[in-house]
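Note that one protein chain of the assembly has been removed; the remaining protein chains are unaltered in position.
Entry: chain A
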Amino acid sequence: SSNELKLNFKKSKEACLSYIQDALLQKQWKRAAEFLTCYVESLEKDYSREHIGPSEMIWRIGTEILWHHSQNRMKEFSCFMEQMKTLGVKRYLKVCLEHVFHLLCNGQIDEAYQNLSLAESWRFGEQTAIQDKEIKLIQAYRGLLDYCSWSKQKKILLEHGEDGFADLAVEQEMHGYFRKAAVNLKEIIKIPGVWDVFVKCYVDLLEFYGEHNEARQVLNEYAYNSKFPANPNAHVYLYQFLKRQGESKKSLISALKILHDIVPSHELMIDFNTMLQKSKKRKKRQLGLEVIFAALDYAGWKENAKAWSCLARQVKQIVISEKHLDWIKQEWNSRKDWWPDFHFSRYLAKRNWQENKSLSYEKALVAGILLGKDCKYFKYVSHQGCKARLKRFRILKKFVTRHNPVYLRISG
């Protein structure tokens, strides 16, 4: 029974750790360092039964403290990381990688590259096979740095090109970097994962050298292979690529459709809606309406004048044509309970009018159509607009008044 009460090594170190944790959370780096000094002797004990051993603790805590406390003394930081590398074989590559990240954050690209190369050539019996993923990552990052070098060379080349000089050496170097980068980047993106930065760079390389087919393949894989985690950016990259390639609207639309499904509030939804509105196909135009309504469901879009103008344009067009009012009705059905308070309150009317007249114009149009000319928002804005003798507001007022019965059909 008194065993639990004994103060022993383990308990003492546990207490020490919690003091370190508190200090870290409060950014008291000196105090954290003080307690860490007392904690390090845990290394001399065996903790193989614990989930996280002292060596890992010391690595992570020490990194935090040194990074924040002595930012100007990278040398000390690097020295510490070197020590940590020797502490655990199983963690060697991870520590190397993190060290590289810190070097990059500090702008020491060359050192980072050296460390990556060194880590890449590390061999340790069966550990090498076990830590295969880490090696791939290290290679990928080296590829990334190669890409950066390639970029630099490309820039130089283009500048020289303008001057009329053809610099063979630079060109050779550039191609060399390309080869090195491509090999490694290609490898990593084969493994399912989120590799946005690698994919972007790789595609950039491929496009430069005219390998459009390969680029398209890579992007398709990245976006559509179900083994890869769902990633909105994949679709964005694909879309941007297709746009650059001048692909048909059809393929552009299909690329963005999935993005709309995953992230209805994505900023590309405006482009999407614009494309869809112009489509000849009825279904596409209806989808466009759906898309823009869905985007405006999100608080981040409340004050986006462009989005409102898209919606306004489409709504206006439908009202004038008197066709497909049921589309509006369908979209409005699920929103009529909360959009009025969300977008069209009197408070917002005042604020929008004060801050952004175009925004209030577009919104007033939509409000007028959906809620009728007597709704708070429209009344206030149009009144203000007419008072200010702004022409378009007068026109707006006339338009909404003329089409007032529409809202009854919509809300009915």
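Basically, a residue touches a chain if its C-beta (ideal position, glycine included) is under 8 Å from a C-beta of that chain, and two chains touch if they have at least 3 such contacts; residues count from 1.
Keep in mind that, in the parts below, contacts and distances are computed from a predicted model.
Within the choices "SEC24 homolog B, COPII coat complex component", "GUN4-like domain-containing protein", "Ubiquinone biosynthesis protein" or "TATA box-binding protein-associated factor RNA polymerase I subunit B", the name that UniProt assigns to the complex's undisplayed chain is "TATA box-binding protein-associated factor RNA polymerase I subunit B".
Contact with the chain that does not appear here is found for just one residue of A:Leu43, A:Met74, A:Ile135 or A:Leu157, A:Leu43. Contacts to the hidden chain, counted on chain A, fall at residues 1-3, 5-10, 12, 15-16, 18-19, 29-31, 33-38, 40-41, 43-46, 48-49, 58, 62, 65-66, 69-70, 76, 79-80, 83, 86-87.
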